Structure formats: C-alpha cells, structure tokens
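Here the complex is missing one protein chain, while the rest keep their positions.
Entry: subunit A
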Amino acid sequence: MPVTLTSLDNQEFKVDKEVAERSILIKNMIEDVGESDAPIPLPNVSAAVLTKVIEYCEHHRNDPVQVQDETDDPRKRSNDIEEWDMKFMQVDQEMLFEIILAANYLDIKPLLDVGCKTVANIIKGKTPEEIRKAFNIVNDFTPEEEAQIKKENEWAEDR
C-alpha cells in the first residue's frame, strides 16, 4: 500500500507504507490520520535529501527493530558500518549533514546512527586543519585564541 510524501519543494514521492514507516514520525502521523490518501507533507526535507532517505529505507525495509546493545560503554563505536551503508554515505559533506538532520527530524534512528558514525570516522585521526578541509570550514580563531584553547584543554590530552 503506497503513501505519498511531499518534500519541501513540493515534489511528490510514492513509497510503500512499510518503507515510509521506518520513519517513526511518519508512522505516528499515519496512525493519527488513519486510512487516508492525503499526501504527508515534510516541509523540512528537500527533494534531494528525501530521495536519499527513501533509498535507505527501501534497502533496510526488512530490518528488525533495533535493540539497544547491552554494553556498559557509553562511548559508542563507529567501526561497524555495513558495506552498503558505507557506500550509501559516500556523499559530499553538505549532503551528509543534511541526511543527519533529516534522519533526526523524521526519527529514523538507524540512519542517524550511520550518519553520526560516518562523521566520526571522517574526523578520526585528523588534525583541526584537516577537519576544516574535510568540512569546508573557515578558521575564525585568532592565534591567541587558538593558543588559549589549546592550553585550557591540555588536561584532556593526557589519557
């Protein structure tokens, strides 16, 4: 049974209900509205991003509901991304953050996890300058500010 999703720029996407319901937000909306053909508006998500999100949900449509892995370690791991997901996340960094925002808004936790892990993996092992390059960020610190920040947080380097 298909549902229609409308993006920010008014493009319509027809997807199976099962696929759309990977998004808890959409799932709840459908439950609230009941049986209806009315399209579901998603004013916070552009067509380009929604295309990607739907692609993810289609691929993972049969995944079991995620159970919290019972580990005591609050520090989460980022080295266990599935191969398909890794390829899926090979997008420019702007799109990467857009996907994360969309996954947050639409409440698709597995996609949010994959997005965050991907960002964490990009950051891993890079110096601040390399991180700036990877994410197109301008360094807006003065040299004095940089020195102070380094000093203030020095204690953390000793682990």
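Everything that follows uses one rule, which is that contacts are C-beta pairs under 8 Å (C-beta built on N, C-alpha and C of every residue); 3 or more make two chains touch, one makes a residue touch a chain; residues count from 1.
To be clear about the criterion, contacts and distances are computed from a predicted model.
Visitor: Name the absent chain by its UniProt protein name; which of "Dynein, axonemal, intermediate chain 2b", "Auxin-responsive protein", "Septin" or "F-box domain-containing protein" is it?
Guide: The chain we cannot see is recorded in UniProt as "F-box domain-containing protein".
Visitor: Please output the residues of subunit A touching the missing chain, sorted low to high.
Guide: These residues of subunit A touch the chain that is not shown: 74-80, 83, 97-98, 100-101, 104, 112, 116-117, 119-120, 123-128, 131-132, 135, 137-141, 146, 149-150, 152-159.
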